[in-house]
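Take a look at chain A:
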Amino acid sequence: MTPLERQIIDEHRAGRLSRRMFLRHASRIGLLAALPAPAAALGRPGATVRVASQVPSGALEPLTVSEIGGLAMLCQTGEFLIFDGSDLVLRPSLATGWTPDADCSTWTFTLRPGVKFHDGQAFGAADVVATMDRLCDPRQGSNALSVLRGVLSPGGTRRIDELTVRFELDAPNGNFPYYVSSDNYNAIMLPANYAGDFEANFNGTGPFRLERYAAKQGASFVRNPAYWGRAALPARTEFTFFTDQQPQILALEDDQVDAIVQISVQGAQGLLRDPDVRIIDIPASTHRQIHLRCDQGPLADRRVRQAIALCLDRPGILHGLFQGRARLGNDSPFDPMFASTDRSVPQRRKDLSRAMALMNEAGHADGFETTLTTERQQEIPDLAVLVQNACGQIGIRVGLRIEDPGTYYGTAQFGRSDWLDSAIGITDYGHRGVPNVNLAAPYLSNGAWNAAHFRSAEYDRLVAGYIAATDLSAQRVLAGRIQTLLLDETPVIIPYFYDYICATGPTVTGVAVSGLSQIFLQDAALS
Partner candidate 1 sequence: MSPPALSLAGLSVSYGRTPILRGLSFEIAPGACFGLVGESGCGKSTAAFAALRALPPAGRVTAGQIGIDGQDVLSLSRAGLRQLWARRVSMVYQDPSRALNPTLTVGVQLAEAFTVLGAPDPMARAEAMLARVQVPSPRRLLAAYPHQLSGGTQQRVVIAMALAKNPSLLVLDEPTTGLDATVEAEILDLVDALRREQGTAVLLISHNLPMVARMCDRIGVLYAGILVEQGEAGEVLGAPSHPYTARLVACLPGAGRRKRDGPLQTIAGGLPAPGAALAPCAFAPRCDRREAVCLSTPPPERWTGLHMALCHFTPPFPAPPGLSAGAPAEAGARPVLAARHLSKTYAGPGGAVRAVDDASLTLAAGETLGLVGESGSGKTTLARLLLGLTAPDPGGTLTLDDAALGPTIRSRSRNDRRAIQIIFQNPDSALNRAQRVRSILTRPLVRLAGLSGRALTAALSELAQGVRLGEAHLAMRPRALSGGLKQRAAIARAFAGRPRVVICDEPTSALDVSVQAAILNLLAGLQARDGVSYVFISHDLAVVRYLADRIAVMYLGQMLEVGPAEDVLAGPHHPYTAALVSASTAATRIRLKGEMPAPGAVQAGCVFQANCPRKIGPVCENVRPPFDPDAVHPVRCHLPAGELPRVDRRLAGANS
Partner candidate 2 sequence: MTQKLFGSFSRKRTSFLFGLLVLAFWVACAFVGPFVVPQDPYADDLMNALAPPSAEHWFGTDQIGRDVFSRVIAGARPILSVAPAATFLAALCGTMLGLVTGYAGGWVDTVLSRLVEVILALPLIVVALLVLVALGPSSLNATLVIALVFTPIIARTVRSAVLAECKLDYVPAAQLRDETALHIMFVEILPNVLPPIVVEVTVRLGYAIFTVASLSFLGFGIQPPSPDWGLSIAENYGLIVGGYGWTVGFAALATASLVIGVNLVAEGLQDAAR
């Protein structure tokens, strides 16, 4: 047992780590590699499960897919080395075990024997090396590059033997297994000789094989008889693509489908009250980041940023926008559900008098004018209005510019992107099993997504420490300091983390989802 393992077990025994948190942390370092898969659901096999899904807006290329419709598709036949379930516990999938070296700069993974791709090829270390090299190669259009950058480079993945690979990281990383888990949605394992034609055959290792795929219309899958694990319950699954939520709801209510991959509270208020619908609601770290530009205008004053953050009625927003299906954010990416989050940092609450006082101190008693730029995406325009109204309470007159997402992000380069150049903006950040990715690019002084233009050497140092930290208590200490620093500086406001919601018909059981719009149907059944 490594010291790290021992420390986690000790913490758990001492009662400082709940069982859930314990599992998460133990799984992170491969301690629970032998952990059994979640208890098998008790459904009757052989059903055809029909699912409504957001239409994939582009080609289903694992290397490039980034939107939820595509993610739901990839994980139907594709598998990851590690499965990150809705409980954030890492479970073995194509890897049966993983262990770090002492400073977590090298990780060794043991692969599952006897796994075959749908086309009959055996799965092995060469496939892992090829897949990972592709994902971190800047000459490929890899979507995972933004995650793996600074973590893993091409050539960093080494084949040790047929069933062992070693990852030699660019820098120590205590949470590396998450980077090759289903959390990194692009990282489905493809054969070494993959030719960029995933859409033609969906050649993966998963419990389902492709039956038919029609772009923009739908897809169907059948049970994979040669699956390495327990055979899937459904004989067949059938996905129908929709462009929007409302018709999906109608289809579910009309019993045309058995499940909807993901619903958002907005527009589903009726469905959420429907007793005939089963709601699967899992916490996810999906959040909105309201950035406040720290380098120019009145917002350059920390007190003004704090004042704005103090105007928001967060519980009200939770209730109004999400009917409570969300958790309060405390203006840092540390979701309360992360194990490393320091929950002792006090939650920021609405305090108008304090906000007014800060404005006075900053010399902006009469307020000022500014513009909030954001994208038209789910509840964001509503949030923008709420921020606008909230700012109005302390005299800040906010104009709104709500743009098409494409316009908002522009080229995603400084000086050529409304997102990165705006004084105030609201940006959507997806779910991650660990906060690592979201701690780096959005806040580091040279961060590529640093829309707040936040520059803090202290922060950079703390984050480097956090990422390299291997043991939980060290992570938590650093997390607490990061949380406090971000609260004090307030480069961003993160008002909430909202739940991932999936809806199924009343007779459906065994549907599993992740916060990344991945839906797993091998245990699904209709009663």
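The candidates were selected such that all candidates are chains of the complex that A comes from, given by their letters.
Definition applied: contacts are C-beta pairs under 8 Å (C-beta built on N, C-alpha and C of every residue); 3 or more make two chains touch, one makes a residue touch a chain; residues count from 1.
None of these values were measured; they are calculated from a predicted model.
Among the candidates 1 or 2, the one that touches chain A within this complex is 2.
By the touch criterion given at the top, residues 244-246, 249-250, 253, 266-271, 273, 313, 316-317, 319-321, 376, 381-382, 384-386, 388-389, 400-404, 407 of chain A touch candidate 2 in their complex.
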